[in-house]
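A single protein chain has been removed from this complex, and every other one stays in its place.
Should a chain be cited, it is by its letter among A and B, assigned in written order, with residues numbered from 1 in that chain.
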Amino acid sequence: MGRKQGNMTMAMASEAPKDGFRLSMLIYDTRFRSFTIQVIVLLLVLLGIGWLVDNTIANLAAKDKDINFGFLWNRAGYDIEQQLIPYTNDSTHGRAAIIGLLNTLVVAFWGCIFATVIGVFVGVLRLSKNWLVGRLMTVYVEAFRNVPLLLWIIVVFVVTSETAPQPKDFKVTAEMVQTGAEPAAQKILFNTIAITNRGWNIPGPLFERPLPTVHLGSVPLNLTFLAIIAAVVGSFVANRRVLRHARLVQEDTGIRPVTWWKSLLILIAPIVILLVALGFHLDIPAFPADENGVSKGFNFQGGILVQHSFSALLIALSLYTGAFIAEAVRAGVMAISRGQTEAAYALGLRPGRTMNLIILPQALRVIIPPLISQYLNLTKNTSLGIAVSYLDLRGTLGGITLNQTGRELECMLLMMLTYLIISLIISSLMNAFNSAVKLKER
Amino acid sequence: MSDTRAETAFIRTEMLAPELPPVTERGIIKWLRENLFAGWLNSALTIVSLLVVFLLLKSALPWWLNGVWNATSLGECRTIAGPEGGACWAVIKARWHQYIFGFYPQDAYWRPILAFALMFVALAPVLYYGLRNGAKLIGTVAVLTVLSLALLDHDVTHVVLIAVLMAVLFAVSWIAPKRLVYVTLLYPFVAFWLLWGGSVWKPVATLLGFGVMVLVYRLIQPRLGVIMGTAIGFLAACFYWLFVQGIITGALGSLPPGLAGVNSDQFGGFLLAFVIGVTAITCSLPIGILLALGRRSDMVLIKTLSVGFIEFIRGVPLITMLFTASLLLQYFLPPQTNFDLILRVVILVTLFAAAYIAEVIRGGLAALPRGQYEAADALGLDYWQAQRLIIMPQALKISIPGIVSTFIGLFKDTTLVSFVGLLDPLRGVTQIVRADINWKGIYWEPYIFVGVIFFLICFGMSRYSMYLEQKLKTDHR
C-alpha cells in the first residue's frame, strides 16, 4: 500500500509545478505541514480515546457492571481512626473519602513545613566548618536519598511503636497506691503530653461556654471555631495597619514610632479575651481513675490522640523530603558567589546574619524551583501511608471503599482526579510565589 | 624576642631552630579546635552530635555484634542469642537468593547474572564513549561475574563460556570501543532471551521486525521524507509483528538453540526491581524525548496533548498508576485480553517515567543556547536533521545526570509493586519469608539487608552521576 501511494505522489511531484493547491503540499509545504500533522494526530488521539471508551463499555457490559457513583451515598460501615471532621461507621462512603482527603492534606501540609525546616537547617549545616556536623549531615542526606521511602516509613513507624511505653505503663495500680510507687512511665511537659506506642496523647481544647453550631443546609458550621479564626485574622489585619502607619510616619519624619507594645496588644488581647469568654481550658489526657486513684480502662481519656501511623508517616516524609531539600538548599547557597559573603563580612555582619540576610534570600531564587517539585513529591508520597495503614485518600476511597463496594473504575478515577487537582493547586500556588520572588530582570 | 637583643651584647650568628607552633595551633588539637570546637555554637553542635552517635551505637551495637549466622529457625536463633538478644542473620543466609532472584530457578542463576553484566557492556558506549574507562569497567564487571558464578557453584562449562564471552567483549572494548554500539542495540533482545528463556528464534523474529522497519524506511525515505518513511516503516513493522511474526515463531519455535522458559511470576527480589526499573527507563527514553519535543513544539494541539499527558502523570502518585495496572487496565483493553501483571506494571511505570524523563530532557533542551538552533537553521537542516545532528546529542548529554537520578528514584519506587502483589525485595519477599513458620516474627534483619543493598546501588549511581555532571560541566565552559 505504501509503495503505491509513494508512486502516486512521485508522479505528482514530477509534474511541472502548477499554481494552486496540490495534495502533496499538505506534506511538503511548511505552511500546511503542521496543520496536516495536527489533524492526523487529532484523528489518532480521537481514535485511541474512542477505542478505550469502546473497550471500557464492552468490558463493563461483559461484567454486568455500570459506572455509577451512587455508592458514595451508601453507608460505609467501617471506622477510621483519625478524623478531622465527625465521622462514624454510619456515615457515607463519600464522607469517608472526604475524611481520607483531609488526612492526606494534613500530612502533606505539615510535611511540607517540617521538610522545609529540616532541609534548610541541614543544607546550611552541611556547609558548616564543623567537621563532625558536616559529616553527620552528609550521612543523613545520603542515607535518606538512597534508600526507598517505603523502608523509612516502616522503620520510623516501628521505632516509634517499639520504643515508646505502652499505655498500661502509665497506669496506677492498687499496689502502687498502697506502696506510693510511681508508674513505669510518666507524661512529659508538665504532665500534659503522653507519648505511648499508640500515638501522642496531647491536650485538646475544651470550651465551657461554646457558641452553638449552626447548620447551613447539610453543612454544620462550628461558630466557636469560626469566631477564633475571625479573631486571629482580624488582629493580624489590624496589626498590619499599625505597622503600615508606623512606616508612613517613619518615611515622613524619619523617626519610627515605638509599636511593639501596640502590636503585642492587638495580636494577643482579642484572642485571649475571646478564649476567656468562651471558657477555654485544656483537656489533658489522663487515665480514668476510681476513688482510690487506681487507673482503669485501656487508654488515656480526653485530649487528642495523634496516632503513630500519622506521626510516623509525617516524620518519615519530612526526613526523606528534607534530605532532598537540603541538597537543593546546599546547591542554592553554593550558587551564590563568594563575593557576597565577603562583602557581608566587610560590612561587619556576623556569619549567622550573613546567612540570614545576604545568602539565603538570594539562594531562595535558585532553591524554589526544585522546592516546588519536592512539595509535589511529598504530597504524592503521602499515598505511601498504605505501608502503615494510614487511612488517607488512598486508604479510604482507593482502599476500603473500593474493596467493599467493588467499584474499581469509579474509585480509581475519582482518586486520581483528586490527586491531580491537589498537585495542580500546589504547583500553581508555588509557581505564583516563584514569579513573585524571581529576580526581575529588565 | 626582639627586646632581648637590645639588652645583651650577644648576637646570634645562626638561626634558631623554629619553635613548634603553640599546642593549640598544631596537630590534632588544632584540627579539633578548628573543625569541632570553633566557638560555643560549634562546640555545642559537636557535643550533641557525639551524643547522638553514642546513643545510636549504644542501642544497636550489642544487637549487631550478637548476631546469629547459623540457625534454621527464628526459635533457634533466640535460643543461641540468649537472653540479651541479637540479630538473626541466619534468615538472610537461608533466603538471600529469594531476595536477589525471587523464585528464579536456582540452576539458571547464571542467566540474570550474565544479563546484568552485559548491561554494563551495553551501557559502556553511552556512558564512556570511546574512553578506556569503559574497557576498565567491562574488565571489572567480567571478573566479578565470573567470580560470582564460581561462588554460586555453577557447572564449569557455563562459567568457562561466560568467561570467554566476557573476555571477548573486554578485548573489543579495548581495541574498538565503538563497536560496542552493536552490543547496545542487541542488548534488549539478548537480555529478554536470557531472562525469560524459550527459543532463541522468538527474539530473533522480533528483531527481524526492525529489519523490516529499516528496510521500508530506506526504500521510502528518499522519496517521501523522514516522517512518512518512519510512519510507513513503523506500520509495516507493526503489520509484521502482529501477523507474520507469529507464523515464523510458530515454525521455528521448537528448534534449538533454546533456554528453559522462565515465567515472569518467578521473577522477584532485586531481579524484579531491575527488570522493571531498567525496562521502564529504557522504554521511557524515546517516549520522553518525543514528549519533550512535543511540549516545545509550535503546534498547539501537540503541545497541549504533551503538556496534558506530562502534567497528568506527574500529578498522580505512582501507587495509583500501579493500582491502575492491576485493577483498571483490564477495562481499557479489548475484552478477554489478558497479559502478565509484570508487563502491565512495566507499561504503566514506563508511562510514569516517560513524563519525568520528558521534563528532564526539556530542561536539557532549554539549557542549549539559542544559537545552536539558529546555527542548525542556517545550515539548512530540517527539523529532524537538526534534532538528530545538533540538538539532541547536546541536550541528551546535559540530561544524563537528570536521567540517572530519575532512574534512582524509579528504582527505589519499584518497592511499591508489592502493593499489587508482586515480589519486590522489600515487602513482597519479606512477607513470604515471614509466612514460613520457621521465620514467622522476624522483623529487622530482612529490612536491613534490603536497605543496605538499595543504598549501595543508589549511592553508587548517584556518585557516578555527580562525577558525570562534573565532567560535563567542564566541557561546557
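Quick notes
Note that in this section contacts are C-beta pairs under 8 Å (C-beta built on N, C-alpha and C of every residue); 3 or more make two chains touch, one makes a residue touch a chain.
The definition used in the following text is that contacts and distances are computed from a predicted model.
Set against the options "3-hydroxyacyl-CoA dehydrogenase family protein", "NADH-quinone oxidoreductase subunit E-like", "Amino acid ABC transporter substrate-binding protein" or "Septum site-determining protein MinD", the UniProt name belonging to the omitted chain is "Amino acid ABC transporter substrate-binding protein".
Of the options B:Ala71, B:Leu194, B:Ile400 or B:Val420, the residue whose C-beta touches the omitted chain is B:Val420. Within the complete assembly, B:Phe103 is the residue of B:Trp89, B:Phe103, B:Phe170 or B:Phe449 that touches the hidden chain.
Across the entire complex, the residue among B:Trp174, B:Phe210, B:Tyr383 or B:Tyr464 in touch with the chain not shown is B:Phe210.
Of the listed residues B:Ser173, B:Ser297 or B:Ser326, the one in contact with the hidden chain in the full complex is B:Ser326.
The omitted chain makes contact with chain A at the following residues, 63-65, 77-81, 89, 158, 161-162, 166-168, 197-198, 297-299, 301, 305, 307-309, 386-389, 391, 395, 399-400, 402-406, 408. Looking at chain B, the residues touching the absent chain are 75, 78, 94-95, 98, 102-103, 106, 185, 188-189, 192, 202, 206, 209-210, 213, 234, 237-238, 241-242, 245-246, 249, 263, 265-266, 279, 282-283, 285-287, 323, 326-327, 330, 336-341, 343, 347, 350, 418-423, 428, 431-432, 434-437, 440-441, 443.
By our rule, only the chains that are shown with their structure count from here on.
Averaging C-alpha coordinates per chain places the centre of chain A 29 Å away from that of chain B.
In the complex of the two chains, the chain B residues touching chain A come out as 31, 34-36, 38, 42, 45-46, 49-50, 52-53, 216, 219-220, 223-225, 227-228, 232, 235-236, 298-302, 305, 311-312, 314-320, 323-324, 327-328, 330-335, 408, 412-413, 415-416, 419, 426-427, 443-444, 447, 450-451, 454-455, 458-459, 462.
Within the complex, the chain A residues that touch chain B are 2-3, 6, 9-10, 27-28, 34, 37-38, 41-42, 45, 52, 55-56, 58-60, 62, 125, 128-133, 136, 142-143, 145-151, 154-155, 158, 376, 380-384, 386-387, 394, 398, 402, 408-409, 412, 415-416, 419-420, 422-424.
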